[in-house]
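Note that this complex is displayed minus one protein chain, with the remaining chains in position.
Entry: chain A
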Amino acid sequence: MNKLGRGQRDKVQQFMSITGSSEKVAVQALKASDWQFEGAFDIFYSHSHAKSAADTRHLEELYNRYKDPYADMILVDGITLLCNDLQVDPQDIVMLVVSWHMKAATMCEFSKQEFITGLQSLGIDSMDKLKERIPFMRSELKDEQKFREIYNYAFGWAKEKGQKSLALDTAIGMWQLLFAEKQWPLVDHWCQFLQARHNKAISRDTWSQLLEFARIVDPALSNYDPEGAWPYLIDEFVDYLTEHGIIQKGKLNDWSYKL
């Protein structure tokens, strides 16, 4: 500990307070990741605890607390109870991150397998530990790479089982939630455009390309290439923006909305 510089010592303290780990573990994780928080958290959460193999029987008891009385799954009521225990709003985007970690196939559902192996791989064996992990999960949304993975995962998670595309209403709801996190000034225009002009389900390709569009093309569209491979719906959106005078010659006119 003495060998550590002051900045490093601060980081160890912070790391310990977030993860509740011992000093030794904190130093190991931070050293292994070159004193970057992100990497250290990953190491800490994916390795050290996973190995301690949470007791399956204990997890099964936990599962039974939320299990639906009529099916071998956790359904809406179970999720509501789970959110209650976590003191998280079921509409909170962090529930998407939880589901992403647990590789849940469908929104508002956990199979027994998803629930138990999900928690195991997170190294979590009690609700308290999961609750402690929530702030970290929320911070994962700030990571661009992780955000993209979560965003793309959200498509399959939110769509109806057996359907290929995502119902428009659900898609709009998810976009508003996700782009509240990663701010994209055109999101409200996009949703209005879809309701006015499209009114059909959204394909996976359009879904994933929209994030790229929001990421790469600046809100004034100055680097938008109409000859590019953007899905036709996005091209039509650009036409719509110009038609409605929202964008003019590479300038975004209306900055009055949520900034």
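Note that in this section a contact is a pair of C-beta atoms (placed from the backbone, for glycine too) under 8 Å apart; a residue touches a chain by one contact, two chains touch by 3 or more; residues count from 1.
What we mean here is this: contacts and distances are computed from a predicted model.
Remark: of the listed names "Probable electron transfer flavoprotein subunit beta", "Needs CLA4 to survive protein 3", "Cullin family profile domain-containing protein" or "Ribosomal RNA-processing protein 43", the one matching the undisplayed chain in UniProt is "Cullin family profile domain-containing protein". Within the whole complex, the absent chain has one touching residue among A:S33, A:T106, A:T170 or A:S203, and that is A:S203. Interface residues of chain A facing the missing partner chain: 164-165, 203-206, 208-209, 212, 227-229, 231-232, 235-236.
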